[in-house]
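Starting off with a structure, shown below.
Yeah, one chain of the complex is gone here, protein chain that is, but the others are all in their spots.
To keep things simple, chains are lettered A, B, C and D as they appear, and every chain counts its residues starting from 1.
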Amino acid sequence: ADQMKLAVTTSFHNSGLAEVLLPEIRKDLGLEVQLLVVGTGQAIRLGASGDVDAILVHSRKAEEDFIAAGNGTHRTEIMYNDFVLIGPAADPAGIASASSAADALGRIAAAQAPFVSRGDDSGTHKKEKSLWDAAGVGADARDVAWYKEVGAGMGAALNTASGLNTYILSDRASWLNFGNKGDLALLYAGDPVLFNQYAYLPVNPAKHPHVKSDLAARLETWLTSDRAKALIDGYKLNGETLFTFNAAP
Amino acid sequence: MVNPSILPLTVTDATVRRRGKVLVGPVSLSVSPSGLTIVMGPNGAGKSTLLRLLHGMERVARGTLAWQVPEAQARRRQAFVFQTPIMMRRSALDNVAYPLIVHGTPRKDARARAATWLDRVGLADSATKLATVLSGGERQKLALARALIRDPEILFLDEPCANLDGRATREFEEILTAAHAGGTRVVMATHDIGQARRLAGDVWFVYRGALHETAPADQFFAAPRTREAAAFINGDIVE
Amino acid sequence: MVNPSILPLTVTDATVRRRGKVLVGPVSLSVSPSGLTIVMGPNGAGKSTLLRLLHGMERVARGTLAWQVPEAQARRRQAFVFQTPIMMRRSALDNVAYPLIVHGTPRKDARARAATWLDRVGLADSATKLATVLSGGERQKLALARALIRDPEILFLDEPCANLDGRATREFEEILTAAHAGGTRVVMATHDIGQARRLAGDVWFVYRGALHETAPADQFFAAPRTREAAAFINGDIVE
Amino acid sequence: MNEILQGLLQAGRLIVTLDSDLIEISLRSLRVTLSAVVIASAIGLPLGCWLAVRRFRWRRFVIATLNALMGLPPVVVGLIVYLFLSRSGPFGVFGLLFTPTAMIIAQVIILTPLIASIAHQAIRELWAEYHDLLISLNTTRFQRIATLLWDGRRALLTAALAGFGRGIGEVGAIMIVGGNIDNATRVLTTAIALETGKGNFALALALGFILIGLAVLVNLGVHSLSRTEVSDRW
Partner (left out) sequence: MNEILQGLLQAGRLIVTLDSDLIEISLRSLRVTLSAVVIASAIGLPLGCWLAVRRFRWRRFVIATLNALMGLPPVVVGLIVYLFLSRSGPFGVFGLLFTPTAMIIAQVIILTPLIASIAHQAIRELWAEYHDLLISLNTTRFQRIATLLWDGRRALLTAALAGFGRGIGEVGAIMIVGGNIDNATRVLTTAIALETGKGNFALALALGFILIGLAVLVNLGVHSLSRTEVSDRW
């Protein structure tokens, strides 16, 4: 079978969706997609170096820079899921009743309740920082003891939050798939600003002639097809829908 | 001595085996409480192995060793000078003080006594040298001092004069005779027949791993009972 | 021999130092192409160091050694029997075959010749034993065989008979005399004055790191020129 | 805590059911590590001997560096190998990135200083013992090294086994250059890291126990193979 390499972020891989899609892709296209699960920054670097044929990430600004630098041909939005705020089941900051994501974070800051941040410049981390800024808690205000930057992937950060029993921002998929929940519970979700858009970016064959742009194109066609739509929208974990397909047909 | 003597040692049918080959034995003998025994025999006959066996350093495949006191106690009152002296990676002085220190003598006393002993064996000048740089003869002197410093009740020596010069050999014999006169039981292997004649009270002649002949020294040298011992004394082929 | 002889060796003011202390030297001497030299002297005098110096094994702090051929070539035609024989962790046979093998003899030939030599020194029965389990005397025999197997032009021996029994010593002397008669230059340290008298062509008397007296053997033993040598021969205190 | 028990149980289950994924990644782990150990030993063992035999001005410095290189952070090795093998790197054309070969290369870089350093220390004593004899016999430096390698082979085995141990448990470097691609470059350690990230501690531990078991088996196997010639030493 044909093979291509796709760099994805940990949060996507942790969702388990890949295990549903890849066998179908293989069946439909005879294409074996090899996943490289790395940090967002690293995924973009792998694409820029031509070491993978396409990337699937969720960090809009970085994606646009990637295209602008000529590393990718274009950016295709595929689907989105959402971020959720996780915290101690007792919810000491009372974010469960917050009116918005910014309000929830504001309450955490006010209560000075321990919060674990990915701290790794990933898509999730960037989203979290923008939420804090929206809540009026600037970078300086976050340089405090209760705000812990752990510099790790989603799973490791969740482990840390579980170990310390703190609040954390996670994507829903990683949270649902996460096995070491401890005392943590999903406390707040639903604000539209928490939507998390995934995009597919094929690597530019003009810059890296060896990349399998034809395979990348076939995969893109498949990912934006109704077949993918049915699989993505139909993927459920613990009875919850995780992703919403939103590719332009 | 206040302690009951560890001797005589009674050995019954003791055998040392390595890889299925018998190196020594079966040997039965008794080591009386006093005396100076010289062990002789051709190279590879098993003298060293026999001495090590008596000292409790060889696993006995068969047979028994019985001291007058429990094994653990007996071990404490023996000393051994190995055929190839073992130099610890320390100064000569520390090498000699070591047996005292491990048996509880305060470091300072031990060093002082070690210095005395180094002087006796003629190594006073080399006290601070690293033992591993000593010359062949100096090593043997050190080993002798180290063995005697604890005033053992029985002393095994395995060719202790092989690398000594004439004068050192004479001095060694004086020290040994003094120790023997002081009550130390001595069992010593040597190839030097002259020395054997000078020192021996009795002789064990080891041949092919067995105690081929044992006799009082004068009798052994004057009229050995076995053909092999006679040949050995003449430096002849012992077949 | 087709090759030009490596001898005589001329030594000028050679000095061996360790940690600022002079061990031997300055020594000036010439080693003639034939002869059998016995090196004598008290323990720690520097005999071993002197032999090692001649063999090129000690860094010379000062002075020179000049062979008749370039150093590299000269090294190939020497052999040394160390005071403490070094046993490689191989069978006795492989130990003796080793010098041949590293110098290009095919393995099979080397083993065959090694077997012959083991037989000559009386170790035929021990050929397959691991060398490290050999007895003291057996080790010395092995070392002798290993040194002679390459038929060196000059042979250094450092107390090679210290652990040998009477018969083995006699056989050793026969082998040595034969080698000497065959043209091998011999330089040997020993403490056995009897042996020295039997073998020596000339004697070097080493005392406190210096070549204190050198003389033809008969002259040395009959009438030593220095007080120290006289005392040494008598086994007296050499002060 | 409970997870540790579950991990053990799951390890047992995976083994008795001969889980095919498990077998695949275990074999890949072994293949990558053993290849790396063989190559690293071929370089490191003679290098260690050479350092013991040769005296030169910078010897102490080289040895200290070698010791320090034992601490080469795997991630850094991974990065450097990545940069070399990347399409934009000098060896990009060979397309080795994200293949077992790349993992072997990274492992060789990590293991060689370790093996050389342990070999050096193992051989130092043997050289002290043989020094006079080998010098006297006028051997070449090459012959000295060969002799020490042969006569010291049992101690050197320990060096190679230490390398094996280090290699089989390594994850940082092979994650970067191998990519942990399912069915292609996933090995035990990267699978463990993956499951840990998912919070599947029991499965991660199960894989960990299997890995340790594998390492014990290899060690015991090697020891008993080399046993025949050991009896007089150990």
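Heads up, the rule we're going with is that a residue touches a chain if its C-beta (ideal position, glycine included) is under 8 Å from a C-beta of that chain, and two chains touch if they have at least 3 such contacts.
Values in this document were obtained by computation on a predicted structure and should not be read as measured data.
Engineer: Based on the whole assembly, the unshown chain contacts which displayed chains?
Structural biologist: A, B, D
Engineer: Return the single residue from D:15, D:39, D:83 or D:149 that touches the missing chain.
Structural biologist: D:83
Engineer: Which listed residue, B:75, B:113 or B:170, touches the chain dropped from view?
Structural biologist: Residue touching the absent chain, from the options given: B:75.
Engineer: May I ask which residue of D:39, D:69, D:135 or D:184 touches the chain that does not appear here?
Structural biologist: Checking the options D:39, D:69, D:135 or D:184, the one contacting the hidden chain is D:69.
Engineer: Hey, which of B:17, B:90 or B:225 is the one touching the hidden chain?
Structural biologist: B:90
Engineer: On chain B, what residues meet the omitted chain?
Structural biologist: Touch with the absent chain occurs at residues 55, 57, 75-76, 78-80, 82, 86, 88-90, 98-99, 102-103, 130, 132-133.
Engineer: Spell out, residue by residue, where the missing chain touches chain A.
Structural biologist: Here the touching residues of chain A are 38-45, 119-122, 148-153, 156, 159-160, 162-165, 182-183.
Engineer: Suppose we count only contacts with the excluded chain; which residues of chain D make the list?
Structural biologist: That gives, for chain D, the contact residues 1, 3-4, 60-61, 63-65, 67-76, 78-80, 83-84, 88-90, 114, 117-118, 121-122, 124-126, 128, 155, 158, 161-162, 164-172, 176, 188-189, 192-193, 196, 201, 204-205, 208-209, 211-212, 215-216, 218-220, 223, 233-234.
Here, only the chains that are shown with their structure count from here on.
Engineer: From the mean C-alpha coordinate of chain C to that of chain D, what's the distance rounded to whole Å?
Structural biologist: 46
Engineer: Among the residues of chain D, which ones contact at least 2 other chains?
Structural biologist: Answer for chain D, listing residues that touch two or more other chains: there are none.
Engineer: Would you pick out the residues of chain A that each touch at least 2 other chains?
Structural biologist: none
Engineer: Once you've mapped the touching chain pairs, tell me: line, ring, star, complete or other?
Structural biologist: It is a line, because the chains touch in a row without closing up.
Engineer: Go through the chains and record each pair that touches.
Structural biologist: Every touching chain pair, ordered by label, is A-D, B-C, C-D.
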